[in-house]
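Structure provided below as structure tokens; questions to follow.
All protein chains but one are shown in place.
Entry: chain A
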Amino acid sequence: MSDVVEKTLTALPGLFESQTGAAKITNRLRQLIKSITELTSKHEEENLIKRELSAIKEQVSSPNTTMKQMREIMVRAMYCEMLGYDASFTYIHAIKLAQQGGVLEKRVGYLAVSLFLNEGHELLLLLVNTVLKDLQSTNLIEVCMALTVVAQVFPKDMIPAVLPLVEDKLSHPKEIIRRKAVLALYKFYLIAPNQVQHIHAKFCKALSDKDPGVMASSLHIYLQLIRESPDSYKDLTGSFVTILKQVLGGKLPVDFNYHSVPAPWLQIQLLRILSLLGKEDQSTSELMYEVLDESLRRAEMNHNITYAILYECVKAVYTIHPKAELLEKAARCIGNFVLSPKINLKYLGLKALTYVVQHDAKLALQHQMTIIECLDHSDFTIKRETLELLFRITNAQNVTVIVEKMLDFLCYVPIKTLTFAPDNSWFIQTMNDVFSIGGDLLQQDVPNNFLRLLAEGKPEEDDQLRLYAVESYLTVLKGHTSHLPQCFLQVMSWVLGEYAHLQESVDRREVIRLLTQLLDQRSVSSETRVWILSALTKIPEGQTDLILDLAESLSSSQDTVLRQQAQELRHLSQDSQLREWVLVENSCAVDSSLSFLDGFVSEALAAGAAPYKPPHQRQEELSLNLEPYSFSLPVSLSSCSITDRQSPTLLSVSSGLSGNSAELSTLILEGVKRVWGKDGYLPQKEATAPPVDEPSAAVQPASQQEAAERIEPRPEPSTQNQDKQQLASSLFVGLGVGSSVSLLGKSEAPPPRFRKKPRPHESSSSSGTSKRSSDSSSHSSRNTTDSFLYGSFPEEEPATSISTFDHTPKSTTANGLSQNKDTKEDRHANTSQILGGDMVIVRPSTIQDKHPPSVSSDLTALLPADLKDLPHSDVISLTSDPSLSLSSCRLFRDEALLLVIFISNCTETVIKDVAVQLTCEELKVCTGNVMDCLEARSTSVCHYALLMDDPHTNVSLTGTVSYQTQPGHTNTLPFSGTLSTADFIRPLVVTTEEYGKLWLSLSHDVKQNLKLLTDAGDPLRTTLNALKDALQLHVVDIIGSEGIVACRLLSGAPCLLHCRVNGAALAMWLRSPHPALPDFILYHCQRALAHH
């Protein structure tokens, strides 16, 4: 019987789980949270929370509120506080809840207390009794909660009251209690060290606790104790070493492992303790050499956590009494960090390096190129750490260069620090220092930003700052001024002119006198004089005599600008009406709504002007007619054939000359360069490169070219790189033995960025030397070149495709040879025709087709087998000339748009060295390739993967095909085309639930009403289907009059569409993480519906 009861009871929680308090309780909170997410403005949120808080206030003071309700109220109060609203009236109730409630209420109460109250808060005193009671409770959970709160917030003065109880817990049978007790004592030690002096022996017991958790907690205390007096704990060194050995040996339970590294946090604590103990103590250090060595050795796995341990290890090795062997190993470890492509590791590497160069400055030499790179890193944090490192290696020889770098850095500091500046005087003083020291080395935007900061502040708030600036500048000007940099003088005169009137106690004559004095100095540049004169103009009238004197003296100046200004000054000071009209005070009220134009607009509208349309709606019309010669031009125009419309370039003249009559009857527009585009003049990249140059290199047969490469000296490092090396030699001078000479020889090999797969045989230690030797050797070895190429494009079919790639001008040499970061630059330099850089996919495959190709759908039959199944667009003709005709077709792959270009040879002869180059600034670009030859009457296919990172309405592509009909005579055939964003949109298949979650997490939204298609059946369904057909959207769900639709930009940013039928319109609400994507999708939706 009793068995049955027991079973029923144990089953109860499960049975009632759905209806238990837990579910109900959170109901109100859920409501609150939900209604907050639905709000659109901060103001609405404020109102809602205000209402919520007054409801809470009412409830907490009502005598009828049960403890359980109180618990729920407290959670809501915590939420309100988290949002930044004051719920301090609930603090006392939180304490009451912890005091009077059951275990459940206590849990919430204690949590609320620890979140609401600071150590110093007086209400905490009311908690002491509760804590005392709970510490003595027989319920483990209650004891745990009490200890948790004690370890977080506890009034310092009341420590003696609970101390004995907490001490007792050190010998509690439960390890969780012992652990929390240790941490509570640690907390006590931090806030009142003398209170816990007597229990040091008990800490020792905790250290030898059989539970690893308790032992680990006790290390916090020991680390603190040892940091304060390392000498008193030397005897424990052996124990710490043993513990670390055990941890390394995997003696701890497996669940302390983190990513299969045993107890990393424990290891790090121990390493820190050991480094403190071994510092400047040879005999103690000797005890730990072995275990440190093992630690270094063990941390081989490539994971953040092992690097974290390594970092501590390296620090320990360099802190304790040095041992050559260990130092060497540690230095090698740093190399792994610094060379890592992962930026976090690089950062830590720099930090480690900063630490170790204090002991051995030569270590920096090995990494000088990395340091130089980091110095120009776009990430402020990295830059800052690099400078710290440079600061540590400053010596008499490199000081000027380092200081220059520091000053560059300073340009960023001032404006950044303003947000943290403690007070105005500090800020102005700091800026004074920056200006006077940095002076004219500063970039122009520093003074500009500074002045903007001063000018843009609100009058009430920032008058203080301005006032201080005026005062401080007057003081500066009263002193010796001849050495002050020009930019500082300019800043000062601007500020004085603008704000001197704020300072009433200062005589204006004095200001004028000081400024005039500056004008007399010979060191002041004429630009600065202009600033000063402008300032003088702004100083209010009344001192006409001084001004007139000044104007008089300047009217004979040799500088015409000054003479002019002096004239203006004289007029203004004599004519006060004019002055008032010209220099209105506080005139900068900007009417952002442009309401003053309303009259004009309504007049224009009345006169029949078109109403304003936002850009994304406008583009539709614009895209039609701004590209006069693009292939989208209607064919009907072709009747007006223009025979004399030959391209101006030398290259395609031949196309006009050899043009046969068939060609002439149609409009040949393709040869015409696109000079003007939507955004104005299009810079002609292709035209600038001497056209014969590139293919002539490619003409050589492969073997011949290789031979040429061998003889050819190694290409000079790019100038950029040279600059870097020069910088390196000036920075690291004086560190090594033969400093500047050692630079090249010792330069470390930067990480190979251009490889997709690391070569397996290349271990980290050997890579340095092997690369160095290949770096310095003067010509390439064929092996390296090969392995690089195969390594980098493992999926490539060998022979033809590689050799075609091989032919791209010059760059191969550099790639194969040095495999270093130059590669990228070289590539940029050498293939400058290919704008925008990285290649995506190049897989030209030549398909021989004996039938004369007429531009038709059967071209798609030529598609490579693996692409045949993809959905594709129609084949359109791109361009043609007597020898070649080009057509293209778009293939929609999930992660990219494939642009396939069919090149057909229309002649009866072989066309050689056909190379296609495709350029598109908005898309992730593709590279060109050279095909050996194109047989007569055959067609070859090449395809490009295009990726769109940022959406654009329409993207224009331009490209050229170059080929040779006769050796040495290169023809170029330009082509262009347009792609729309719609080509890059893919359906996003999600469930309704996933959609809901995603919806909440997205930030950018756009709402707009669209046309609803009402021609057949269910309007919503019809409309959505129309959209789906046009744009490859995924219709997730249709519920009543609402529909949800999802899509994404290739495999990137999603865009969610929420559609609701609203009368005769479709209310569309789009959300996406990408700010611009909704606009573009909306635009295409509008277009699709309009065309329907």
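Keep in mind that, in the parts below, a contact is a pair of C-beta atoms (placed from the backbone, for glycine too) under 8 Å apart; a residue touches a chain by one contact, two chains touch by 3 or more; residues count from 1.
Assume contacts and distances are computed from a predicted model.
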item	value
Complex member absent from the view - protein name from UniProt, among "AP-1 complex subunit sigma-2", "F264 bisphosphatase", "Ribosomal protein L15" or "Bifunctional peptidase and arginyl-hydroxylase JMJD5"	"AP-1 complex subunit sigma-2"
Full-complex contact with the absent chain, from A:Gly84, A:Pro871 or A:Gly1063	A:Gly84
Listed residues A:Leu115, A:Leu327, A:Leu467 or A:Ala604, member touching the removed chain	A:Leu115
Hidden-chain contact residue, picked from the options A:Val131, A:Ala308, A:Val357 or A:Leu569	A:Ala308
Selected from A:Glu388, A:Asp463, A:Glu527 or A:Asp598 as touching the chain missing from the view	A:Glu388
Selected from A:Ile56, A:Ala151 or A:Leu292 as touching the chain missing from the view	A:Ala151
For chain A, residues in touch with the removed chain	9, 12-13, 16-17, 19-22, 26, 29-30, 33, 75, 78-79, 82-84, 86, 102-104, 107-108, 111, 114-115, 118-120, 140-141, 144, 148, 151-152, 176, 179-180, 183, 186-187, 190, 212-213, 216-217, 220, 223-224, 227, 253, 255-256, 258, 263-266, 268, 272, 304-305, 307-308, 311-312, 343-348, 351, 378-382, 384, 388, 391, 394-396, 399-400, 403, 406, 410, 413, 417, 419-423, 426, 430, 432-433, 436-437, 439, 480, 483-484, 997, 1000-1001, 1003, 1073
